[in-house]
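Every protein chain of the complex appears in place save one, which is left out.
Each chain carries a letter (A and B) given by its place in the written order, and its residues are counted from 1.
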Amino acid sequence: MKQIVVLSGKGGTGKTVMTGALAAFVDNKLLVDCDVDAADLHLLLEPEIIERHEFRSGHKACIDSGACVRCARCFEVCRFGAITKDLQVDPGACEGCGLCARLCPVQAIRMAENMCGEWFVSRTRFGTMVHARLGAGEENSGKLVARIRQRGKELAIAGKRDWVIIDGPPGIGCPVMASLSGVDAVLLVSEPTCSGLHDAARVIDLGKHFRIPVLLAVNKWDINPAVTETIERYCLDNGVAIAGRVPFDRSVVDCVVSGKTVMEGAAEVVKSAVADVWQNLSQIVTGASERNKEAV
Amino acid sequence: MIIAVASGKGGTGKTTVAVNLALVAGSVCLLDCDVEEPNAHLFLKPEWREETPVTVPVPEVDVSRCTGCGECARVCAYHAIAVIPGIDKNPQPLVFPHLCHACGACSLLCPTGAIHENRRSIGIIQKGTRGSVSFAHGKMNVGEVLSPVLIRRVKELADSRGLTIIDAPPGTSCPVVAAIRGVDFCLMVTEPTPFGLHDLVLAVAVVRQMKIPFGVVINRAGLGNDAVENYCRVEHIPVLARIPFAREIAVCYSGGETLVDKSLAMAGLFHELYKNILRVKDETDRCS
Partner (left out) sequence: MKVCITASGAELGSQVDPRFGRCQTFVIFDLESGAIEAVSNPNIETSGGAGIQSAQLVASKGVTAVITGHVGPNAFGVLNAAGVEIFIGSAGTVKDAAEAYRSGKLQRAQAEDARSKPVPGR
């Protein structure tokens, strides 16, 4: 079983559209949507939820105002500005260190477990999908990503799946790192803009840091062929293989609007471009693992 | 006044709106708080003036005073300190800087005062100017997790008397909350697709919860469907501008150019947007 994560660095490059296309195209796979902050893959795949779990993580301070003697010790020691001047907790700022609770002379502060989201196992028309929803403004999505990846892996092993395809979160922070751990390859979806290049470079750094092979696909490449070439050249210079190019086509937007993956309705040029990307990607990933086996 | 430009979904044109708005707003401070992927400088092309490292406290244990009691490891909510029997059988304290949130609990609660704090770098802030726009952004080191800290440091550079525009990170999680906390107005950029609408609804829940006045900008208007317009009408959310979908705009963006410099119509559109923000902000202030 191989795990592939689709990342973009920057949002809006077509990462979820690409994951949706692979969901429709690749056989015997399991899907994991790790974009837990603003998950969108479900809009294309219409999951029917079969398992629902609460997700709790970390703690937040709670002040019992009846017991509080207003000494303001909590206000003095909190480095996150989470205790207001009138000695209330600002839950959005509290990072759950618990220092206030430990130092409160009258034990008026309790650290309450924080319910920050839900995660699901669902049926879709392309097979099983594990996905999640983080509560608005909640933190620690890295742990949630780790949790749903773990469940995805268990289900993939139990169901003898060949592939786990992961829609990764944007950025390069904690959730992205959690989405990278233990994967076999990163499919980097970029677009021919200077911010696309800039953000792709950050993802490539991250791949190097974790020693995971990265492959590039430029989406909407024909919007600016010159920039596309610059990105591809940058990638080749940095040990990143090119998986393919996907052209700009209005039929892609029409697919998204009607809740379909591009493999179910976009123009032929788009479909064949996605098929090429997958062929190159799967070849490199399985080839690399064969070589590893030989080395052992 | 501080205006934050945010969006639930990434890639809706948040940075484009923030930069172009700054260029028409005259004397303004533009802060890019998307510290994981700062991009505004690619369009603004500021002249860089200074660069400062951003550091946070990190504990260091003085082994000559450490009794190996393990209190630091017990009080650390992030498991960033471990105390183990070392190879020489003496207790060995270990600090994991990348897990540390710098809360100060270990140094404050160590019974023998064996822990003091050093500084470690989590990223940099770069400052520059272009014309009447003073600019700054934060750039987080790869592999770091404390983005809210860096975001707060960038926000400290806001101009307390004049106008500040903040380019917020995408999404609805903790970095976004850190970026928009305490701003006077939030501009939400979306696109007229099911993805755009879905993420807009989530972002609206966040700003409403934080009681920040807000309005919407629809980017790539004409593409997709009417669902975003309908949603805004039903929810009484003002749509402050519609940036039409045009291949020329996409090409202009992909070349790293700013819209207001390329087209008079765009300059007009962003002037109008700025006026609309002031109007809506004024109306909300009077109602509350």
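In the analysis below, contacts are C-beta pairs under 8 Å (C-beta built on N, C-alpha and C of every residue); 3 or more make two chains touch, one makes a residue touch a chain.
Small disclaimer: the values here were computed from a predicted structure and weren't measured.
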Chain not shown: contacting residue from A:Ser57, A:Ser122, A:Asn219 or A:Thr261: A:Ser57
Hidden partner chain, touching residue among B:Asp62, B:Glu248 or B:Asp261: B:Asp62
Residue in contact with the excluded chain [from A:Arg79, A:Arg123, A:Lys143 or A:Lys260]: A:Lys143
Sites on chain B contacted by the missing partner chain, in the whole complex: 58, 60-63, 66, 73, 78-80, 82-87, 92-99, 114, 143
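In this section, only the chains that are shown with their structure count from here on.
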Distance between the centres, which are taken as Cα means, of chain B and chain A, whole angstrom: 19
Interfacial residue positions of chain A with respect to chain B in the complex: 8-13, 16, 37-38, 40, 43, 58-59, 77, 79-80, 92-93, 95-99, 102-103, 134, 136-142, 170-174, 177, 191-196, 198-199, 202, 205-206, 209, 220, 223-224, 227, 250, 253, 256-257, 259
In the complex with chain A, residue positions of chain B that touch it: 8-12, 15, 36-37, 39, 42, 75, 77-78, 101-105, 108-109, 140, 142-145, 147-148, 169-177, 181, 193-195, 198-199, 202, 205-206, 209-210, 223-225, 247, 250-251, 253-256
